[in-house]
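Data block below; observations after.
Let's look at chain A:
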Amino acid sequence: MLKFDHVTKQFGELAAIDDVTFEVKPGIITAVIGPNGAGKSTLVNMAAGSYGVTSGRILVGDTELQKLPKYRIAHAGLSRTYQNIRLFDGMSVVKNLEVALVPPRVGSLIANTFGLSGRAAAEERRARCHAVLERLGLAAYAERQAGSLAYGQQKLVELARAIVAEPRVLLLDEPAAGLNHGETEQLKQHILALRAPDLAMVLIEHDMKLIMSISDTIVVMNRGRVLAQGTASEIRTNTEVQEAYLGQPGAIKDIEAAARGRRNRVRIREGEGLTWHQP
Partner candidate 1 sequence: MRLKSILCAAVAMAALTGAARADILIGTAGPTTNAEALFGTTWQNGMELAVRQANAAGGVQGQKLVLVRDDDGGDPKQGTLIAQKHCDNAGMLAVVANFNSGVTIPSSDIYNRCGMPQVTNASNPKVTKAGYKNLFRPIANDLSQGAAPAEYALTKLGAKKAAIVHDKQAFGQGVAEVFRTNFTKGGGTVTSFSGIAQTDVDFSALLSTIRAEQPDVVYFGGVMPAVGLFVKQARELGIKATFFAADSAFSPDFIAGAGPASEGAVVSFQAPPYDSSPALKKFAADYKAAFGEEPGPYSAYGFVEASIIIEAMKKAPAPLTRAGIVSEIAKSDFDGIVGHVSFTPEGELQKPFLFLYGVKDGKFDLVK
Partner candidate 2 sequence: MENPARRASTPPVAATRKLWPGALAMLAVPVLLLIVGPHLPAYPLRILDMILLYAILGLGLNIIVGYAGLLDLGYVAFYAIGAYSWALLASGQFDIHLPFALVLLTGASLAGFAGILLGIPVLRLRGDYLAIVTLGFGEIIRVLMNNLDGVTNGPQGIARIDEAHLFGWTLSTPDDFLYLLVGMLVVVFLFVWRIQASALGTALSAVREDQDAARGCGINTTRVKLVAFAFSAFIGGACGVVFAAMQRFVSPESFTFWESLVIVLVIVVGGLGNPFGALLGATLLILLPELLRAYADYRLLFYGMALVIIILARPRGLIARQFGPSWLMRRLGGGKC
């Protein structure tokens, strides 16, 4: 369903993604793992259109995503969640979901505004949003402001927003990050329930327990390359993978710094303190 075909991403001199090729099949959950800086997020961001692709193709069905603007990628049936929550904070939860269902044609948007058409369709969209909220146990929060919800709930709302448009490909970027045990368990159930024959799911996650328990296949990345691919048990016993995870963290950090590079902001990452990136 989602295919990376010899994809390369250069950040300056550094190849953050180096000739990656693999396919994500529908009906199963594919996890992408790897140490920090392995290129997982870059991969997601390229597929979703946030980063350009240096060379290679990314396909959903026959559609080449790398040529499309971001919003057309969404229309092609790919949706995602974000590592750092990006909800529309000031809007109600149900409105957040409705955004994903806004008719793509601006002409019909205008017609709707003047009340010329689309009343029934608007009702139906609203109903769909409520249905999804119901399914994720968020019905009670439908009219609450998204920004006012607890962190775990916000993560779920983001998931709801990603699935309400019935995507063919769903990219989950660290959905369990920051969740407590109970919430992670809940999330796991929701993800498992989402599994469907015509939906390809990609899961990027650091929580190994979660990954091992729900992934059907696992892609291991290191330094921008695919190191191994297989089922949970195959990966666990792969020596190359073990080496990568025990390897030098310093080198990885360099790559990450480069990947996020060229921004003049102070960031504090664990154990790093204050650094300055000069323009």
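A word on the picks: all candidates are chains of the complex that A comes from, given by their letters.
FYI, contacts are C-beta pairs under 8 Å (C-beta built on N, C-alpha and C of every residue); 3 or more make two chains touch, one makes a residue touch a chain; residues count from 1.
Keep in mind the model is a prediction, meaning the values are calculated, not measured.
What touches chain A in this complex, out of the candidates 1 or 2, is 2.
Contacts from chain A toward candidate 2 in the complex involve residues 48-50, 69-71, 74-75, 79-80, 82, 86-91, 95, 98-104, 106, 109-110, 112-115, 118, 122-123, 125-128, 130-132, 134-135, 139, 161, 163-167, 193-199.
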